[in-house]
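Removed from the display is one protein chain of the complex; every other protein chain stays in position.
Each chain carries a letter (A and B) given by its place in the written order, and its residues are counted from 1.
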């Protein structure tokens, strides 16, 4: 151990090179960090880009112009029957399918394909709506725009790769030829897909809609909110403002912290075992979905509520106590109103999570094939994320765009909710 | 009278009770202006509104509990009575028959069905209707009685020196305590239902077999007499698949990317770019898992398979562990990043300054001072991320497949605990079969493992935070 020490010569070439190497390392490290972020960002944009480019066509549909003969005899009804007392019933029993089939067949034969290649299975619904609007149509022959079949829809949106051998694509050469002829005659067009925005699930992609699932989500979330907001806020109040420090309180706290991290599918198992098997509640119903999601969202709201109430300065509580407010009045007059923006922000974020949740709802049967828009809390329903899951499993090519379009709808809802949460947070954020 | 109508009637009654009692208490007080609180208290202890609340609560709550209780169990009682009053030969025999029978009766009663297919159900309709009406009347009567006696009792106690406010507040307190019980009940509900169903399962399949067996094919194991000898419920391939995807592949993606993102955001990024990049990570965290699953299945999985084929791996599956794991890793990045962010910012600035002051570069400071100091927090965060990844369901359901392979080849298909739970419990269920029950046993394992991970990780993180406070 020599005590003599040579003075470091910082200007020496060795040291200079060393410093340069260290700076190079520094730059590399910094670049790695930026690259990690850029990679994460590009994943996000790739994901959203893929969804958007696949999905925007889901909001459109192709229609074909057909000449339809509203023959009273074929329909089995006439004007007087529609305007009479049982008009609605008469409309529902009228043979619009037959009239549609006749018109489509006539057109299809001239093109050398089958009627079902051209028009959608549900095209006749458009005829019924037209007659409901205007009963005078009966007995006349008019040109009507009706939804095309799924194959024509793909052709109309340019989603068919025409240079692939016929055997490897869903659309035959004859169909392509027929489509091109219609196109040349200006007998096909692309419009907004109102069916998608107003109907429920269907086996054919061109008739499938997202509204059924959206309403199912709405009903489910309504139940969730009604249950977990009051219970969550009251739990937060109790724990933050009143609870004495003891074993019982610790148990509640440990429960809440752990529930917040329990995998969501476990809540599905709970819902299945308790709500369905034990209490015998109906399968696939929004009320059960709402209950299950409420249990899952509860810890989120409790934790957000406690943080919000903790940030209300104790001097406010002292001030209220000092003029003789009771413990309950202090909380309900002062702490709660001041904490409310924070609680609401947490609630919205919790609800957004519940809206995107799929796994627990699969457990309680919300993957049912539901073709009606759900009417109430106990009728079978599905929700947006489950609908996405179901459609993603469909074989028909037309469901790819529907799935992506449904994802876009879900993401729009989520963005609105999170936007609201951020707005609330910024608007009411108080610094003490 | 339906439960909803009854509840509305009770609410109306409570509002009336509130108004009347408040007026009476105000009359006791006599004056309306008081010089001081002591002055007011000497003429009436609690403000009139509290007297109103007191009477209204007594009128409402007991009756409401009765009505709500009835709406929970009433349907069952009416159904029992209806079936009991039928002649023995027209009673439904099995539980399933009974359900169908009652569904028909209820359908006809509510008018949804024009008529029942089962003639004995048709015959039961009037019986059901009359029993239901009878019971509803009884309950409505009881509720009215409870409301009247409760309200009356409270009404008699309204006196100038009656302490209504503390009593109303005690009621509020009880409600607060009751709501905080919900989360305990949920925890117990989870534990009890998982354990109960798992015990049922382990009656059929030995726990040893379940935990250590390497052959998983629940579909073939309906033969109850062969339980324990078929080896169809060996969950090891599931556990392996879960670890392989969630704890290995996903973490290989998420840890470096998340950690480096956090380092860049906390140490290098200017406030302006941080304002853009942080929300970007939050958006990544907010994308629903089903969307990630769809992305994994539709875009990533085919790409991974094509890549595998191009480098000469012939048995690459279109549902590979790699695709699911990578996408899950992407999903976890924001989580790891925010945990690492918290841990790094918790390191006292003095440590960082100390290192910089000696001439260390930023990266040297990060690597040799900040990261080692923040390591316990980061490790805790990573453990939480693992717990989240192994509990994640939709990505693996949609992208990982269902083949229970025990393989370390990332291009092969493996399956996970969560994917199997979904598979076992959706579609056609045989009630009480080993197949259905095995889902709960898997759920129990998943719950226990994530719980241990969470508790351990949270304690690590907590200890770390306290060390720097």
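What we mean here is this: a residue touches a chain if its C-beta (ideal position, glycine included) is under 8 Å from a C-beta of that chain, and two chains touch if they have at least 3 such contacts.
In this section, contacts and distances are computed from a predicted model.
According to UniProt, the chain absent from the figure is "Phosphate transport system ATP-binding protein", selected among "Molybdopterin-dependent oxidoreductase", "Phosphate transport system ATP-binding protein", "Xanthine dehydrogenase family protein subunit M" or "Chromate transporter family protein". Here one chain is not drawn; of A:325, A:396 or A:420, the residue touching it is A:325. Only one residue in the set B:38, B:88 or B:349 touches the chain that does not appear here, and it is B:38.
Listed residues A:310, A:334, A:397 or A:425: the one in touch with the omitted chain is A:334. Although one chain is not shown, part of subunit B still touches it, namely residues 32-41, 45, 47-49, 163, 165-166.
Against the chain not shown here, subunit A presents residues 244-245, 313, 315-326, 329, 333-334, 338, 430.
Criterion: only the chains that are shown with their structure count from here on.
Within the complex formed with subunit A, the residues of subunit B that make contact are 37, 72, 165-166, 169, 172-173, 175-177, 179-184, 186-187, 189-190, 193-194, 196-197, 256-261, 263-265, 267-268, 277, 280-281, 283-284, 286-295, 297-299, 330, 333-334, 337, 361-364, 366-367, 384, 387-388, 390-394, 397-398, 418, 421-422, 425-426, 439-440, 443, 446-447, 450-451, 454-455, 458. Every residue of subunit A that touches subunit B in the complex is listed here, in rising order: 22-23, 25-26, 29-30, 32-37, 39-41, 43-44, 47, 50-51, 230-231, 234-235, 237-239, 242-243, 251-252, 255-259, 261-267, 269-270, 272-274, 278-279, 295, 298-299, 302, 324, 326-328, 352, 355-359, 362-363, 365, 367, 385-386, 388-389, 392, 400, 403, 407, 410-411, 414, 418.
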